[in-house]
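All protein chains but one are shown at their positions in the complex.
Take a look at chain A:
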Amino acid sequence: MPTRAVPPRPAADPATDARRAVMALAAAARVDELAPVEALAGPGVTDLRVPEIGLVMVRGRAGGSGRPFNLGEATVTRAAVRLAAGETGFAHVLGRDRLKARRAALLDALWAREALRPTLEAEILAPLAARLDAARRAEAEKAAATRVDFFTLVRGDD
């Protein structure tokens, strides 16, 4: 059966937006940048879903904004955990790194514990966001150096 297109996204609430922002950082992180979650999560973590490698079908849109079509698949690893205190965390990240997916799920679970957020910000999220911003800026600056102005010349023969 053809699969259904994704329904329009419901209006997100601020809590979901903040959680999605953390997930976006985790997805862009290197596995070592998420390492501090292991100690913060402590013992007694249950793997609700052992890290699993699979696929998502990446969709584009005809003409850029028209009808969706299936561009091709991408590898994704997903994981779900429950901390000893009961918080659950989920992760879906591009690639095939099981340890990264599990750490991203731990981060999502730890984020649910509000008292821990300043620690997460300081130890993981702020340095990660700073590195990603710098990398993005560096790329944008390289692109800017190749910005071109073409001049149309007047032909001399007519």
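Definition applied: contacts are C-beta pairs under 8 Å (C-beta built on N, C-alpha and C of every residue); 3 or more make two chains touch, one makes a residue touch a chain; residues count from 1.
Going forward, contacts and distances are computed from a predicted model.
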Have a look at "ABC transporter permease", "Glycerol kinase", "Acyl carrier protein" or "Carbon-phosphorus lyase complex subunit PhnI" and point out the UniProt protein name belonging to the hidden chain.
"Carbon-phosphorus lyase complex subunit PhnI"
Which residue of A:Ala41, A:Val93, A:Leu106 or A:Leu125 touches the chain not shown here:
A:Val93
Have a look at A:Ala39, A:Ala62 or A:Val154 and name the one touching the chain we're not showing.
A:Ala62
Residues of chain A in contact with the chain not shown
1-10, 12, 16, 20, 23-24, 27-28, 52-76, 78, 80, 90, 92-96, 136-150, 152
